[in-house]
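One protein chain omitted, others in place.
Should a chain be cited, it is by its letter among A, B and C, assigned in written order, with residues numbered from 1 in that chain.
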Amino acid sequence: MEINTTTYKRCDLITVTGRIDSATAPQLSDTLNALMEEGRFRFVLDLSGTTFLSSAGLRVLINTQKNCKRYNRGEVVLACVPPNIHAALDLSGFVPLFRFFNDVITAVGNI
Amino acid sequence: MEINTTTYKRCDLITVTGRIDSATAPQLSDTLNALMEEGRFRFVLDLSGTTFLSSAGLRVLINTQKNCKRYNRGEVVLACVPPNIHAALDLSGFVPLFRFFNDVITAVGNI
Amino acid sequence: MEISNSSTPPTTVTQVFPGRCSSLEKIAEFVRTAAQQAGLDDFATYQVETAVDEACSNIIEHAYQNTEGEIICTCREEIDRLIITLQDQGQPFDGSNIPEPDLCCDLESRSNHGLGLYFMRKWMDEVRFEYDPALGNKLTMIKRKEK
Partner (left out) sequence: MEISNSSTPPTTVTQVFPGRCSSLEKIAEFVRTAAQQAGLDDFATYQVETAVDEACSNIIEHAYQNTEGEIICTCREEIDRLIITLQDQGQPFDGSNIPEPDLCCDLESRSNHGLGLYFMRKWMDEVRFEYDPALGNKLTMIKRKEK
């Protein structure tokens, strides 16, 4: 898994490439926690290059979403979610808990 | 010239393809004025596909920038400006009057 | 160790992996190859990969509790199905009585646990837990081929 972070005035764009499983989810969690400790709570997660997402990754997503939405201070939105991963999010009941965007620009523009 | 407008929560992305000259500048002006009348004052102009920009187009840019910046209500930023067009903006002394971004996402994220 | 017999079903391949998170990617590759060879489509393959990843993550985390141990993974293709078995020597476990998680829509009250078994059950056609004091845990998961 590779994580790329781009910080904009408005939000952070987190691009995750490869697998998000029990081996790699802690790294994603660390990245997001470090940003939240700096007071950043608006995240666009670009999953276009994510090939796999297990419940370990789902746990990071839900924890981060809870933390961001608290005090109305931010939000995690998901961009470019591949069909397999969307199916996993759907089965987990996560679809109503996140906003989804088909491309990164729209996500960054609407967060 | 073709103009495509995408409205985001945060801003409008205006993609201009082709020539901005005395024949087509009024159309760009109309598009921007209509948006400003709806109270929208944050514009990302994606010039990646713009092949030509004359003083008629520069006039539209400066007028819109003046209007947007008034009362601190917004801004025009320029994205993906081709070298020839950047040279025209530079010669006109417009470079200090606009923020430039190399890609649309960064522009949308920072406006 | 990889054991494989003839190339028309039934076909059986077995591989042993160290029970560590760093094995998950290799286990996924092993299972994905077996699923593709069994003719499962991309989504069914992804479902199998997910179920196996969840099961192995649980073995590593809960059965072995992050101590040393092995996971023996066997993929058996039959004419109409792919049968995956995972064997470990960790703490005995029977997941059959664990209830489904509550997938309520309210963010704050959503638990961040319990999705692993849920994925296994929803995305495989059959999930069976067995324990034998000599052989340890044996989890069998079956995915039927599309008719």
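Rule of thumb we're sticking to: a residue touches a chain if its C-beta (ideal position, glycine included) is under 8 Å from a C-beta of that chain, and two chains touch if they have at least 3 such contacts.
This one's a predicted model, so the numbers in the text were calculated from it and none came from an experiment.
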item	value
Neighbouring shown chains of the undisplayed chain, as defined at the top	B
Chain not shown: contacting residue from B:15, B:50 or B:65	B:65
Touching the absent chain when the full complex is considered, from B:7, B:22 or B:102	B:22
Option touching the unshown chain, where B:45, B:88 or B:107 are the choices	B:88
Missing-chain contacts mapped onto subunit B	19, 21-23, 52, 54-56, 58-59, 62-63, 65-66, 69, 83-84, 87-88, 91-93, 96-97
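The working rule: only the chains that are shown with their structure count from here on.
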item	value
Touch-based graph of the chains, sorted into line, ring, star, complete or other	line
Most distant chain from subunit B by Cα centroid	C
Chain whose Cα centroid lies nearest the overall Cα centroid	A
Gap in Å, rounded to a whole number, between the CA centres of subunit C and subunit B	54
Centroid distance [mean C-alpha coordinates] between subunit C and subunit A, Å	26
